[in-house]
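Note that one protein chain of the assembly has been removed; the remaining protein chains are unaltered in position.
And now, subunit A:
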Amino acid sequence: MKHKKSPTDKDFTSRISRRALLLGSGQLGLAGVLGWRMHQLGVKQADQFRLLAEENRVNIRLQPPARGLIYDRSGNPLTLNRQVYTIEIVREQADDPEEVLRRLAQLIPLPDSQIQNVLAEMARRRAFVPVTVATGLEWEHIAAVSANSPVLPGITPQLGLNRQYPRGADFSHVVGYVGPVSDYDLSQTNDKDPLLLIPRFQIGKNGIEAKIEQTLRGKAGLKRIEVNSVGRVMRELDAQASTPGTNVQLTVDAELQRFALEKLQGQSAAAVVMDVNNGDILALASAPTFDPNKFVDGISVPDWNALNGNKYRPLANKTVQGTYPPGSTFKMVVGLAGLHFGLINERERVYCPGHMEISGRRFHCWRRGGHGNVNLREALRGSCDVYFYELALRIGIERISQVARTLGVGIRPDIPLPAVREGLAPTKDWKKRVKQEDWLIGDTANSGIGQGFVLASPIQLAIMTARLASGTQIEPRLVNMFDDKLEPVRGAEKLEFDPRHLDMVRAGMYDVTNHTRGTAYRSRLKDTVMAGKTGTTQVRAISKREREQGIIKNKDRKWEWRDHALFVGYAPFDNPRYSVAVIVEHGGGGSAAAAPIAKLVMEKAIELGQSGYGPLPSQKRNDLRLREEPT
């Protein structure tokens, strides 16, 4: 080797060493940065990264609880948690999902549209997320699918619980129904329960199911599972069982409810039966009704449109959501107010010529010829309007409404149902506030016969009747027990009214059904004595033209313009047990349309009334079948 400079040259070695020192310190500096970074990540921020690694690793799967069941007073189940077979598909396990679904369609009922839906949903979700293909399958289908599982990769049958309503349409308004949770539901609630985020998790949408949703729902169980980076389950870390929802026993009697609905059939009507002593709601029937089972998996559009477009409004629970002018059934309130405030006594008579002039306007009595001289009892019996015009004017609207509220009209009944209406016991302030008009003397007269602004729901009329019958401030009671916990009877205290005054009103009600000249004499009971009151409320005043054309009979008018028929009553008269309120929308006269139904329902209630409460909900625990773990 020949070099222009010797390799041992001092200059060369010192320069190379100098440069090497420079390089070495540069490298050491970089190594220091590496060490510092390791320290930053692994020591300084270790906790934060440890948490992130744990979040990566652990997934929490919710175990849906079994929903609480609902029973009637005899222990008949009004809801069931039925085991259903569901078929799920996991995209990453199915080589060709479309082909697999096509093969599946030969084994189970699976329309093409559903295949398209499933394919679309799979495309939206990650490859390992199971997507429901079909629900509500029979065991034979599952058996067929299981037998062919080798050619159906990614398909797994699952066992789940589905709500079922064994009483069909009978309790669609009371019990309500559940349905798959929707985005709209989530936007409306501030319920943070993670169960709601499970796709198609069933929540109460109407009735008690909705009102006490959280009581019925139960608590989710948790399963912590370890997943890998694509989310596939590696192993289960720990699990915590779910807590089933609370079972609920209602005060309603399934048999009476069905009977009442049968009697209301074909009409847009409502009937309420209430125990006057403890407030138990025995029947809460609103007709027409609908099949709640159709809602469980989500109702089809044609079904929904049929329900929604029906002029009889089957979706509305008319017993609590429908408010009507109470008409003559309000006359007890006015009569009691008159006695209570000392503005009339039972003997005082008012002359009824068939109409009354009030501030220049003529107010008609329903009986064109008039009732002649009538006292309170006779006025109630014949439902004399003039008597109550006169009486209302003496009392004044404020005091009438005060008594109405004491009896429950205009006060929202405290029962666990959605959209319970308040009704209305009007006051001068109310009209000023809401209508921006002054109260007129004619408004008071109209209120005296339960027309005008007064509004009451059927349940309020039943409460009013129960309070008149029992003389207590009894409150309605729809739930008997939550599991083993008995719901208290509320409102057993005596009303502020003089018992003699109550007796005078009751005497009038007695005559309505038991005096030959009573408006509902034909609807009297055979074995026991029922007291009651009919009501016929005008939906639309008969115009002068119609009067001249002779169109004054209800059946000559359009259905929407016909009068509402009402009846309230209680029985037995001497030892009251049940109150009943019936309203038939646009049914015509109360005595012809409502009272006969009330009579039948009351007879049935008394016939059934011997039976007490059935087994406790807690003893029905075995009815709950726990959802099997999805694997």
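Just so it is clear, a residue touches a chain if its C-beta (ideal position, glycine included) is under 8 Å from a C-beta of that chain, and two chains touch if they have at least 3 such contacts; residues count from 1.
Everything that follows uses one rule, which is that contacts and distances are computed from a predicted model.
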Q. One chain is missing here; what is its name in UniProt, given the choices "Peptidoglycan glycosyltransferase MrdB", "Cell division protein FtsA", "RNA polymerase sigma-70 factor (ECF subfamily)" or "Nitrile hydratase"?
A. "Peptidoglycan glycosyltransferase MrdB"
**Q.** Interface residues of subunit A (partner: the chain not displayed)
**A.** 1, 3-5, 7-9, 11-13, 15-17, 19-20, 22-24, 27-28, 30-31, 33-35, 37-39, 41-43, 45-46, 48-50, 52-54, 56-57, 226-230, 234
